[in-house]
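Yeah, one chain of the complex is gone here, protein chain that is, but the others are all in their spots.
Let's turn to chain A:
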Amino acid sequence: MCQTVICCRVTPLQKAQVVQLVKKYKQAVTLAIGDGANDVSMIKVAHIGVGISGQEGMQAVLSSDFSFAQFRYLQRLLLVHGRWSYIRMCKFLGYFFYKNFTFTLVQFWYAFFCGFSAQTVYEDWFITFYNMVYTALPVLGMCLFDQDVNDRWSLYHPQLYAPGQKNQYFNKKAFVNCVMHSCYSSLILFFIPWASMHDTVRDDGKEIADYQSFALLAQTCLLIVVYTQLCLDTYYWTAVNHFFVWGSMVAYFSITLTMCSNGMFYMFTSSFPFIGTTRNSLNQPNVWLTIFLTFLLCILPVVAFRFIFIQLRPTINDKVRYKMRTEELPVPAPRRLRRRHSTRSGYAFSHSQGYGDLVTSRKFLMKRSTKRAPLFTQTDSSIFQNQPQHYRTIAEEAEESQGHSP
């Protein structure tokens, strides 16, 4: 079974048709990279179109999704940025579903205890601010900056790209895991406060099991658990991440204290009925002990599972991350300055196993110089001199492949 097809002397329409063929029959994600106006149709047809700006003009760039100046940057696009982007997207989706399912399922459990009257277990302002203010920036920080492995290690271990191709990080199974995790968290987040506030009072005998204190307790527990889950998911803590996470936590407490303060009540009496709740419930040791218990009971199983899975079934990411901490990255081989690889243009190929190794191993270049006499003369800097494209042959079979182009 051939894994590589080389088409040469193809028209732009034929290039697009090659890509379409792969898209249709292989159900694969296709990437097309080209630098000339004749590559535009191919770039547009592929899922990801990459244009190279340079000697052939800007046509390819204008119609592409990504563009850069040299062909060799494709390696970085895929193995570093593409990989990071996939990981960030999957973490974002998983976390977003988790935090919203948890938030909603707690309300669901409360329905059994409030006569199914759609009474919210959280305060109205909290519900308004939860997605907009309290949990917006930390997620944004994680999705902008997260890197599990840094760029040099990503290039050194192209196998790290495989989970993205196999759709491993966010699929039906991952979604079901997320929902189960949310169910578990929501059960803890409701029933632990329920059991510990049941029929109890403050340390001076007054009320603590009232609706407003319970709402405050439930929402504080939820936010602390959700923030800690984000902290566990974030692998790369820049200063911005720290600012977003700790800042959001501080914002929650300050906004809640403000809404329960006298001033807001005097100004907008019926909008802030929770006056006095923080002062009367957050000074109780049993409230904080409940929060502490809930938080650890939600987080410790996650930590334990992840640790055990890393030990029993380490993924390649885990291994590289551990290696990154202990070893120094080997110095990359000095790039040869001959620009032979820039004479390639107009590739259309789909992902298949072994391509990553093949593309980055530069085997073509090694074999080429020893196998046969070159049919065409090579110049070092053809990209800077407006010379016609030089096509290289890799092996004799290439001549047969001319019959393969549709």
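Please note the rule applied: contacts are C-beta pairs under 8 Å (C-beta built on N, C-alpha and C of every residue); 3 or more make two chains touch, one makes a residue touch a chain; residues count from 1.
Everything below uses one rule, namely that contacts and distances are computed from a predicted model.
For the chain that does not appear here, its UniProt entry gives the protein name "Cell cycle control protein", which is one of "Cell cycle control protein", "Serine-threonine kinase receptor-associated protein", "Protein pelota homolog" or "Late endosomal/lysosomal adaptor and MAPK and MTOR activator 5".
In the complete complex, the hidden chain is touched by one of A:S41, A:S213 or A:Q229, namely A:S213. Residue A:V201 is the one among A:L13, A:L62, A:V176 or A:V201 that touches the chain not shown. The chain that is not drawn here is touched, among residues A:L79, A:I192 or A:L282, by A:I192.
Between the chain not shown and the residues A:S64, A:T135, A:S185 or A:Q284, the one that touches is A:Q284. Touching the omitted chain from chain A are residues 53, 55, 69, 84, 113-115, 117-120, 145, 147, 151, 157, 159, 192, 194-215, 235-241, 262, 265, 269-270, 273, 275-276, 279-280, 284-286, 289-290, 293, 296-297, 300, 303-304, 306-308, 310-312, 314, 318-319, 321-326, 384.
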